[in-house]
Every structure is written in structure tokens, then in C-alpha cells.
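And now, subunit A:
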Amino acid sequence: MLKKRFFSIFISLVITMLLISSISIMAQEETIKIGVVGPRTGPAAATGVAFEEGIELALDYINTTKGGILGKKVEVIFEDTGGVPEKAASAIEKLITRDKVSIVVGESHSSCALAEIEIANRYEVPFIIAEAWVDEVTSKGYKWIFRAGPCNSGVVDNIIQWIVAEDFKKIMIVAENTDWGLGIKKLSEEGLQKEGIPYNSIITAVESQEYYTELNKIIDYAPDLILAYIYGFGVHDFIAQANEVGLSPANALILEGAGPPSLWPEFWENVGEAGELECFVSAMHSKVELTEVAKRFREDYAKKFNREPTDYKSRSIYNVLLIAADAIERAGSADGEEIVKALEETELEVASGVVKFGLEPGTVKYHQWQPPMLIIQWQNREQVVVFPKEAATGELKRGK
Partner candidate 1 sequence: MWKLKGENISKSFGGVTALKEVNFGIKEGEIVGLIGPNGAGKTTLFNVVAGVYRPDKGSIYLDDENVTNLNSHQLCRKGIARTFQIPRPFPELTCLENIMVSIIGREEKIHNSNEKLKEAKKFLKFVDLDNYGNILAKNLNLIQKKRLEVARALATNPKIMLLDEVFAGLNNTEIRDAVKLIERMKNEFEITQFWIEHVMGVIMEIAERIIVLDNGEKISEGKPIEVARDPKVIEAYLGDTDV
Partner candidate 2 sequence: MSSLFVNIFNGIVIGTIYALSALGISLILGAMNVMNFAHGEFYIFGAYFSYFFSRSLGFSPLIAILLSLGLIFWIGFLVEKTLIHSTYGNLMDSLIITFILSIVLQNIALIIFGPYPKKPPSWIIGSINVLDLFYYSSQRLITFIVAVLLLILFFIVMNKTWFGKIVRAISADREVASLMGINCDKVNSFSFGFGVALAGVAGAIISPIFGVTPMGGVGIGLTSVVVVVLGGMGSFKGCVIGGLLLGIIENIGVAYISSGYRNIFGFIILILILLFRPSGLFGTTIK
């Protein structure tokens, strides 16, 4: 009896599964498919929203303005990773084997990216990463993997140069206990050591909203710059609470090392006046427009969503989609080998500069293109670029 039930249930389930899967195979049209991976649920779902916006704008541009590529429309399939590597691996596997996408782009979690590149490499499908910063993504030297976005060591290089240029004396590193936080903390420590600048570091729990204890340790150390490698809401709390315990910009400036949290619409709601003179790393600035594409992106964004773009990750995904479309067009087909060859020859203007992937194998620069990273400071609620000097729109203010 028991067996009978169990098997009839199982069989009916299996049969439904087969039926539905065959139906979905039949319903396919002629489009060029691009897969996107990124978190749409879970703690980093904000990135998913930014990605959705960027995808919409990119599709409008590619399909409507340009009329598609190779005479076909581009279709984007956006799979959720939940910010979880296991799910991310499944997601990209689905995009490649089930949806048969020609190329995959996206991702903003280093841990997910590391899981995904293995799969893209195994199936030999090109994959352009937008916002996963960990060095290994490109230093592993996989032929199929590209990154058109920042990498930890590139960002840290920028930050160290800035520290040297502004002559900071004593640095405190505060890093969340995630792959990104710990990775960038280690690189920063190495960089500071090389420059002979004294530093100290604290690790914080990623879920934490409470930093009084950590901040009091910082006060005891008395640095003149705090490198805050905390992503998400935590960094808002950190900045607001730093002000509460009496850490003012006059004692120590705060550099937020990720970028988007300082640009989120809630930033000022959450930190209040404590946000004044906060610095952050960003590939995007409200006034500085490095290219024509950046201007177009901003105008299209404002028209479509009736507000200014805030999370620069919508622009990152926009960029990689343009790069992908350009490469497919030049490759002349959806063949992976051809696309990789085209990507290696890319010279395309996107919203944050002219993309040209590095080709030195065995280093982090292989298949890597980092947009110029700006260091921006909030001055009277205006974004002022303070570094690099070529792009600067104002001087760094230290607070009184």
C-alpha cells in the first residue's frame, strides 16, 4: 500500500515535470539571448532593482534606438542568485543550458561570481562580470571570463594613492566579515604597509547595526582617516553613530569603500548631518560626465524613471550589456569563440569610459577593464570629486 502511493505520487510528479519542460522548449522565438545574474532577493536585493533599471535602459537603446543586433532583437533573461553562491551556480547553469544564452553578464557578489565563473568556463560561454570585485575572478586566467568593472586591488590602488596624495597619517580599517570586506581589508593593509603608513583594523559582523563599541575603539586609536568597508545599510549606521559618539570630520574623515550606499536615496534620511564631508569611492558622479554615453544614460534614466540615477550599479549593468551587444555584433554570430575574440578586441565607449580589456595572462589585469574610480566627497550635500586630480571638481575638506 505504502509503496503504491509513494510511487504513483512520484510518477505523476515526474510526468508533469517532463510535460511542462517539453512545452517550454517548443515556445522559442528567434532572438539573441543575453543572460543576467544578480541578487533579486535576500539582503542585497537593492542591487537587483538597480540591475532591472539598467537592463530596461540598455534594451531600449539596443532594440529601439539601434534596431537590434544582427537583425534580431536582444532578449535579456535575468536570473536571481539571492546573493547565495549555490543558487548563483544553478542560475547561470540554467541560463546556459536551458535558455541557451549566447553570453552572460552581471553579478555583484564576489562569492557568487567565483561559483559562476567555474560554470561559464566549463560550458565555454562568455561571461562579463560587472560588479564583483574579488581579484580571483580575473587572476584565475579563465579564457571565457571578462570583467568590465572594479577589482579590489584596483580600487585599493586608487585609495592608497589618494591617501598618499592627501598625506593622511594614521588609518583605521573597518571591514565587514564577508568575502569582499575581508579581501579588500587585506589588500589595503598590504598597500599601507608598503607605504609605511600606520594602520589598525577591526572586523565587524555583517548583520550588525550597532557600532558603538567599535567606534569607541576607533576613538582610542585616534586615526585621521577611517576606511569603512561595510556594504549596505550598515555603513549608514556606522556614519550616523560615528557622529553620535563624537567622531567628527575634524578628527577623522570616513571613506566608504563601496560607493552605492552613499548614493542611495535613503542616505541622507539615515545619516542626517553626519553625512557631511563623508567620502566614497564611485565610478559615477552627478556632474562629471566622462563620455557621451554617460550623458545619454542619465537623460534616458531621468525620462524613464523620473529621477536621477542613484545606485551606480544600474549603470554598470547598462555598460556590460552594451559591451556584450557590441561584441556579438562584431563577432557576427552567437558563437562563443567568436564572441571572446571580439571581446578581446573591444574598444567601446560606455558610460564610464572607453572599454579595453587587458590581455596579460596570469595577472589580475587579464580580461579586466577597470573604469576610472573617483573619490567623491559630500560637501553641502553636493558631490565633489576630490580624486584623481584630473577629474577633481573641488578640494578635499577636512572639517573644523
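Candidate entries met the following condition: all candidates are chains of the complex that A comes from, given by their letters.
We take it that a contact is a pair of C-beta atoms (placed from the backbone, for glycine too) under 8 Å apart; a residue touches a chain by one contact, two chains touch by 3 or more; residues count from 1.
From a predicted model like this one, the values you see are computed outputs, not experimental measurements.
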item	value
Selected neighbour of subunit A [touch, this complex] from 1 or 2	2
Touching residues on subunit A, where the partner in the complex is candidate 2	41-46, 48-49, 177, 202-205, 207-210, 212-214, 216-217, 219-220, 232-233, 236-237, 241, 243-246, 264-266, 269-270, 272-273
